[in-house]
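Dropping a structure here in structure tokens format, bear with me for questions.
Note that this complex is displayed minus one protein chain, with the remaining chains in position.
Every chain is named by a letter (A, B and C) in the order it is written, and numbering of its residues begins at 1.
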Amino acid sequence: MTPKAKNSFRHKLYTIIFEAETTAGKVFDVVLLLLILLSVLVVCLESIKELAIAYLPFFRSVEWSFTIIFTIEYLLRIYSTPKPKRYIFSFFGIVDFLSIIPTYLSLILVGSQYLLVIRVLRLLRIARIFKLTRFIDEGQVLSKALKASMNKIMVFIGVVLLVVVIVGSLMYVIEGEASGFTSIPKSIYWTIVTLTTVGYGDIAPATPLGQMLASCIMIMGYGIIAVPTGIVSVELARSDRETAATRVCPNCHVEGHPADANFCFNCGHMF
Amino acid sequence: MTPKAKNSFRHKLYTIIFEAETTAGKVFDVVLLLLILLSVLVVCLESIKELAIAYLPFFRSVEWSFTIIFTIEYLLRIYSTPKPKRYIFSFFGIVDFLSIIPTYLSLILVGSQYLLVIRVLRLLRIARIFKLTRFIDEGQVLSKALKASMNKIMVFIGVVLLVVVIVGSLMYVIEGEASGFTSIPKSIYWTIVTLTTVGYGDIAPATPLGQMLASCIMIMGYGIIAVPTGIVSVELARSDRETAATRVCPNCHVEGHPADANFCFNCGHMF
Amino acid sequence: MTPKAKNSFRHKLYTIIFEAETTAGKVFDVVLLLLILLSVLVVCLESIKELAIAYLPFFRSVEWSFTIIFTIEYLLRIYSTPKPKRYIFSFFGIVDFLSIIPTYLSLILVGSQYLLVIRVLRLLRIARIFKLTRFIDEGQVLSKALKASMNKIMVFIGVVLLVVVIVGSLMYVIEGEASGFTSIPKSIYWTIVTLTTVGYGDIAPATPLGQMLASCIMIMGYGIIAVPTGIVSVELARSDRETAATRVCPNCHVEGHPADANFCFNCGHMF
Partner (left out) sequence: MTPKAKNSFRHKLYTIIFEAETTAGKVFDVVLLLLILLSVLVVCLESIKELAIAYLPFFRSVEWSFTIIFTIEYLLRIYSTPKPKRYIFSFFGIVDFLSIIPTYLSLILVGSQYLLVIRVLRLLRIARIFKLTRFIDEGQVLSKALKASMNKIMVFIGVVLLVVVIVGSLMYVIEGEASGFTSIPKSIYWTIVTLTTVGYGDIAPATPLGQMLASCIMIMGYGIIAVPTGIVSVELARSDRETAATRVCPNCHVEGHPADANFCFNCGHMF
């Protein structure tokens, strides 16, 4: 309870909207969760031509209802938080803002209402309701491992991009327009489709030489998929090892002792 | 031999049907195995139009024969087991029930007989005949590792689903109906097809911007396939480490002796 | 030099054909290597319609020449080896036999000459020339790791096959013939194509329900590819660890001591 929170109504609103400790706060979050899911579903359904034509007025009114509800929620959040600026420019503040703006934009720009699916990101906030701390922990382990392997993965992607540009141009020269390789950017697109083993088949080599080069790329792509996997595996194994050895010395507070340690390796304190 | 099993015929039936220790029990299981395989094969073959038309009466009679045999077996299982309720609602009890019901349903609902392939699940029961305990052990190691990594994989799939919804909508806005992205659900389907590197090619981006975004998704999908692999590898390595219990010398505390060691390889201390 | 090898010509032939220690033996192996590669190339080229028609007599004569040479070699191998039966039924003996028989068969059975590519397996024998022991070692590490993980992989493939049969039948019921799912076997084929992320696109779901189920299969396939990878990784890591600790006790010949061991853990012998 910060001293700023003198206005008791504002503070009460804050505990309801931003926290999930009270019953009112939990109810608010569950209702919000359902509204977000429903609103995303409506956007998805509206994009189906037949439905959109048959139920146009219904979709419009539902969409505007959601937008008005979320707008009120957004304004209440700004009003109730003790640090409005910090909220507005936080990750969730921006997501909340982007979740309402496309409907207003759709008055001017036709089609922009489909961007409302950004609302799906608001679901990330819901983790809090279910006290999904376990999942958040797991998520942090994953994101920590990914961050630690970022440099290696950047180097890997950089090399892959160089390869893709050169091979794409080669395929353009070899195959030409007859097989659908109508330009170097399109050839590069094809190379990415092949190297990642997606293989749509909208463009496929037709000449023997092109098929030979394509075979080499595929075997290469098959092999190099091992690299990011290896990187992430090693990082995850490392973080796994580190969490297994995280006893703290009560004397000097140094971390990283194994579970069966008898002495602190830093100050020699006996456990 | 529980006191309930007083009715000796019922108990004998139980040992034949549910166990595989006696010769009769083994014969029963092998015959059942063959019947299950045959019945699944018949369902598969019946679905081939030309065969179904040419041999309709044959298929019908064979199917009804299998169903009647399996129905008798099901009733005998209920009769012979000391705890019928527990059997009926066990995994295998439900599978056994689902293995006979579609044929009866097909009298009312045309086409439901194809659901008879659920019989294939009954094969899981057969592991017992071959004393495939080794395989069951391996299966338990696998399922334990998968269970342990469940939380991490759920977080991973959750994030993937969020990405898929947003990217799918973006592709719908960028590509539009001309390239087959006729609605957001269809775009989401395409995004999953691409991210998992399946790449049917029934829908493929045609505009340069769409192909650029698709390329990013592919490279991303290529990278993030590393995450579940890393998770499972680490879990399997952990369970592997745990089973290979490393013995410690009580004298010098050096680790890594095999379970059947007689002396410490470091200090020569006798175990 | 076994006592059987009294006939010195026969023994000399043996050292030339079966060994690669002498100069003559090396020359023989290099010539054989080139002949095998050439003969496989000829079979491949002959299958190209335009070439086959244009140069029919040439291909026929070349093919017969190769076959006659390889037949003579095969007969000489049987003649020179001290244990003809053991050679004939060894892996290489069978491969050598299968490498010549299709040409003779092609006199009766048109098209069987394409099976001559089995000759490519004879290249495995060539490893010996280059003293590729390093590669053979690596190959043994790999095959040992694969053998050790065989049980786990069998369980994995078994479960995958059960899933594939059930999902295939479900897709047949859902999609029907309109989308190309003309029978359950074809649906099972499609499920394998999808689960393994190959995704030809020759058959693709068209109904919303089918596409939803397909999406689930893809995400599942994407996840379970982690399982065999994890299994093999752990096996390879284990065999890597074990080769690092393979000191043998000179007293009792027990293996598996670490490189810095001072005593045998079995008999207590000091190193």
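Going forward, contacts are C-beta pairs under 8 Å (C-beta built on N, C-alpha and C of every residue); 3 or more make two chains touch, one makes a residue touch a chain.
Every value quoted in this text rests on a predicted model; they were computed, and no experiment measured them.
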Given C:141, C:206 or C:220, the one touching the chain that is not displayed: C:141
Contact set of chain A toward the excluded chain (per top definition): 151-152, 154-156, 158-159, 162, 165-166, 168-170, 172-173, 177, 182-185, 187-188, 194, 197-201, 204, 208, 211-212, 214-215, 218-219, 221-223, 225-227, 229-231, 233-234, 237-238, 245, 256-258, 261-268, 270
Residues of chain C (touch criterion as defined above) contacting the omitted chain: 40, 43-45, 47-49, 111, 114-115, 117-118, 120-121, 123-124, 134-135, 138-139, 141-142, 145-146, 153, 157, 160, 185-186, 188-189, 192-193, 195-202, 225, 228-229, 231-233, 235-237, 240
Residues in chain B touching the chain absent from view: 197-201, 229, 233, 252-255, 266
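Methods note: only the chains that are shown with their structure count from here on.
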Reference interface A-B: repeating pair among A-C or B-C with over half of contacts shared: B-C
Chain centre separation (chain B, chain C; CA means) in Å: 29
Between chain A and chain C, centroid-to-centroid distance (C-alpha), Å: 42
Junction residues of chain C - those touching two or more other chains: 197-201, 229, 233
